[in-house]
Every structure is written in C-alpha cells, then in structure tokens.
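This view holds just a subset of the chains, kept in their places.
Chain IDs A and B follow the sequence of writing; residue 1 opens each chain.
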Amino acid sequence: MQINYYADLLKIRNTKPLVHHITNYVVMNVSANITLSLGASPVMAHAKPEVEDMVSIARVFYINIGTLSDHWIDAMLLAGKTANKKNVPVLLDPVGAGATKYRTETAKRILKEVKVDVLKGNAGEMQSLAGAKVHVKGVDSVTSAGIETAETLAKKYGLVAVVTGKQDHVSDGKRSAVVNNGTDMFSRITGAGCMLGSVIASFMAVNNDYFISSIEGLASFNIAGEKAAAKTGLPGSFMTALIDEISLLNEDTYKLAHIIIH
Amino acid sequence: MQINYYADLLKIRNTKPLVHHITNYVVMNVSANITLSLGASPVMAHAKPEVEDMVSIARVFYINIGTLSDHWIDAMLLAGKTANKKNVPVLLDPVGAGATKYRTETAKRILKEVKVDVLKGNAGEMQSLAGAKVHVKGVDSVTSAGIETAETLAKKYGLVAVVTGKQDHVSDGKRSAVVNNGTDMFSRITGAGCMLGSVIASFMAVNNDYFISSIEGLASFNIAGEKAAAKTGLPGSFMTALIDEISLLNEDTYKLAHIIIH
C-alpha cells in the first residue's frame, strides 16, 4: 500500500482545514500550536449554544476527555451528533478511561451516541473500552495486546482504532498497521497523546480513508518527535523543538517512516 | 503627534498595573507571561462572586471571548459594568465574532451593556460587528476596508477601534492611524491577537488617551514580534523569543515604529 504522506501534508498546508477541538484545559495551548505548526487551523469551542455552529463549519471534530465535567460532556455529545449529520469526521481520545468510572462511562457513552471515525488512546485506556475480550498477557506481549485491542475495538465500534505505546497499532477491522516511529521523550512532556490527536485529526480532514490518515498522523507526529529528541534530551526544550519540527516536515522526512501494514 | 512610547513603557514597569483578564483557556498562560514580560501584573478571575472585587482593584479590564460559556458571559458583563462604575478602562477582543452566532451576539451584548474603551479584533471579527455599512471590496482593498471598519465601529460605539491584519488600523472616530509593524510569524502561533490585547490593555492602564495607548501597544507587540522573527522562523522557538523580546523593549526599540497618523 502506498501512502502519500507528503501529498496529504501539502493538502493540509494549502487548505488549512478548520479542526474543531473540545479538549482538555491542560493541552489547549500546545494542541492549538501543534495544529497551526502542521498547517491546519485549530478552534476550541465548548459551549452548547455554539458547538453546532462551530462543528458545522469545521472539517473535522476532535473530542478529548482529558478534563471533564458534565456541561462539557453535553457539548461533546451535541457537537458529535451534529458532526455526524454534517458528515464531519470525528476523532475521540478517551483520556483516562479506566482510571475513573466517570471517564470510562463517558467514553462509552460518546461511542454509543456519536459515530466516531477514529478512536485513539494508550493501551490501558483502549483495553478498558475493549472489555473482557482483550487480555494483557504480560509485559512481553505488549505488542500482541496492542494489535488485539485495536482489532477488537475496530470491529466492536466500526471505526479505526489507534492504540499508542512503544509501538503504535492501527486497525480498521480488516487492515492493520504497526508504527515503529517515536521517542521516549513523549512520556516526559504532558499532552503528547493529545497533540497526536490534533495531528491525526488534521490528516482526517484531507483524507477520508481514516486508516490511512491515522497512519499519516502517527508518522508525522512521531518522526517530528524523533527529530526533536535528536536536538535535545531535556523536556522543556523538547516541547519547543517538537512544535518547531512539526513545521519542518517535508517530503524527505517521511523516508524515516517505519510502518508495517498487514 | 508625538507618542512617548518609552515613557509609557517605563510607567508600566514602575507601577506594575494590575490587568484583570477574563480571557480564553487557550492563551491564559502565554497572556499572563506576556503581561509580566512587559512589566505589568496579570490576574485571571472569572467567578461572579469575585469579579467585582477583582476589577475594582485593577487598573484595566480585558475581556476576551475566545472560549465562551454562559457563566463566563455573566461574569464578563458584571465585571464590565463594575469597571465602568469604578472608572477602570475596558478592552474587548471579540474573538470569533462572525464565526458563530453565539460569539457575534455576545460581543454585541457586551458592547451594549458595557462601555468599552477599546475594541480590538481582526478584519472578519470587526466587520461582523460593524454591520452592513462596511463592504469588503476584495483582496486588494484590505487596507481601505480596515480603515473604514475601524472608523465605522469607532463612531458606532464611541470607542477606539483596532482592526488587526497585515497592517493594523486604529480609529477613535476623529483620528486614525496605520501601524505597519509586525510579522507573518504571528499567524503561525496561537493567541497572537489575544496577547496583543494584554499589551494594549497594559498601556491603557498608564495612558488614558486610548487612541494613543492602542498605538503604543500595537507598536510594542509588533516590534517585539519583528525582533523575535529575526531570531527564528520556527513557531515553537518564536513563541519563546516573543516573550523574551517583550521584556527587552527599550528606548531604541521604538525607533523601529512605522506608524502613520491622520
């Protein structure tokens, strides 16, 4: 399978698609900056009286439950249902699912009431949503657990599932991919997963094969992370370098992509 | 007309005026840092039970509607009316007016219920508030549209209107100014307009000719942006450099001001 990373990156830069975020307070600034650095246009809007209007002019809608409250959940659902009506694709990041019942149930409720196109989370979050069918078999089988979790969720909800970790796993229920790019530095800053969501969402805006756009987002973010980590091993400097490197992605960059597609 | 940029900057640095912000989640951190870097004292407070107290001890009140919800609007109105009673000047940034009805109507409601001293927004936002009297005449006449929009709003609401863009236009209904400083890098980070609001507000705290303090804020922010852009063309590094350069503004800096006043 040929993936036209750079062509889709150029589409983002040329069309500057509006990426409507309802995301958490912690990352709003850096998520907006990562989205801009990539070439898309971020907007944050969470009030019920305006989310229908906002999502209707957006090219993609990104829900992130990293800091929740009841009013925000109402707005996520309303905006998500509107996105579905308007054929605006939806990405959900179920941050903290599994950690509290409130987050797990909120993620499940969104998955039930909104047609989600891409569901992206770390292994723990995704396993809490996949349910009993997935058994983590210990540290040595993280890889197989990632694939299994992604496939289970993809089939269960009819979406593209992205399970992040040392390797990232993507499945749409038929096709699956392993992304071997990335850096340990992501674990030393806050919001790496949330920012990845913004990058994948931006690719979803220009490529409606969401299995492919998820891979494109992962490759872009992870390679930029590798390049930033090559500049610095310090977390404050890494955050700045990551935003810089996202803006520097180019045709050559994607030669570094280590992706295996099944 | 002589503008004493540096004298007013020194007043900010020496008196550290309290700048009460009710602003959006995305930029709270960077707006606070820009305000501190300039020499003023930022405070963020949005709860109805305290905004009257807070705005009463502030030297200027800055409302930014970048992330709205009903409770916050109530607090903006209450704080704004209190500011009016206490003779604390008010700056309004109608972020996203024109994009959703909620934002447009909120901006108009604030303008109706609160005496706003400076209204600052980009061309689209400001035109949505100016109404039918302003016709954008195409890409080539952005300049004349900016002037016309600023003058229309200045007269309509009896305030100083600042229309930002490649050039920035300022009008108080009688006098008008064009600010030719700035950098394209502002469009590559989130919150440049919001941070500009903090800088203008800080000058409003020390110079109550708000036509002049708006120009001072624009010159200060835009020149710092030029200097930051001369250091780096990368957005993450630019954000850091911008905060640094605001702190470095000095008497010589203002020789770079390219302002035309009519």
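Basically, a residue touches a chain if its C-beta (ideal position, glycine included) is under 8 Å from a C-beta of that chain, and two chains touch if they have at least 3 such contacts.
Nothing here was measured: the structure is a model prediction, and the numbers come from that model.
*Asks:* Please state the number of copies in the whole complex; 2 are the ones shown in place.
*Replies:* Oligomeric count for the entire complex in this file: 3 copies.
In this section, only the chains that are shown with their structure count from here on.
*Asks:* Can you check how far apart chain A and chain B are, centre to centre, with Cα atoms defining each centre and the answer in Å?
*Replies:* 34
*Asks:* Which residues of chain A touch chain B once you look at their complex with the stated criterion?
*Replies:* 25, 28-29, 32-33, 36-37, 42-47, 49-50, 53-54, 57, 71, 239-244, 247-248
*Asks:* Please name which positions on chain B make contact with chain A in the complex.
*Replies:* 24-27, 29-30, 66-70, 96, 99-103, 187-191, 234-237, 239-240
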